[in-house]
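Pasting a structure here, questions to come.
Every protein chain of the complex appears in place save one, which is left out.
Let's turn to subunit A:
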Amino acid sequence: MKITVKVNGVAYTHEVEPRISLTHYLREILDLTGTHIGCDTSGCGACTVTMDGKAVKSCTILAVQADGSDITTIEGMANGNEMHPIQAAFKEHHGLQCGFCTPGMVMTAADILKNNPNPTEEEVRHGLEGNFCRCTGYHNIVKSIRHAAEQINS
């Protein structure tokens, strides 16, 4: 089936098999490997991207369902060489160790801050319920997101 999807501001048209996931489309067809696959069955959040501005788990969306939508992946967050404030905050506050969960964390954080520009620690933790990290213990991720909020608001 033919789909047209806008990814990080660029419109792409491809013929795809209905059974491939949006993650698969991003990684294998568009070569955007920043979106990671952890569980591949909607549990871990590593594959999170935003679709029409909302955080979603791309492993649990068929590429054909994304037809006509506007997707942002981790590759679309920086402005040229300048990191997005959420990325910069993760770097500064050690919000990552191995980095596997980080793209998903950053994309979920974008959704959290869009709906709640000044979240409490508890609200950030609640917002991250669908994202697993096996390294950091979450503490510095939460710290990073709260610092990013301050940067964005200042």
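In this text, a residue touches a chain if its C-beta (ideal position, glycine included) is under 8 Å from a C-beta of that chain, and two chains touch if they have at least 3 such contacts; residues count from 1.
We adopt the following convention: contacts and distances are computed from a predicted model.
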Undisplayed chain, where the name is taken from the UniProt record, one of "ABC transporter related protein", "Carbon-monoxide dehydrogenase medium subunit", "Rod shape-determining protein MreD" or "Serine/threonine-protein kinase": "Carbon-monoxide dehydrogenase medium subunit"
Absent-chain contact - pick from A:V7, A:L32, A:L96 or A:I112: A:I112
Touch criterion as defined above, residue of A:T33, A:Q65, A:Q97 or A:Q151 at the omitted chain: A:Q65
Touching the absent chain when the full complex is considered, from A:G45, A:P85 or A:P103: A:G45
On subunit A, residues whose C-beta touches the chain left out of the figure: 1, 17-21, 24, 40-43, 45, 48, 51, 54-57, 60-62, 64-65, 67, 108, 111-112, 127, 129-131
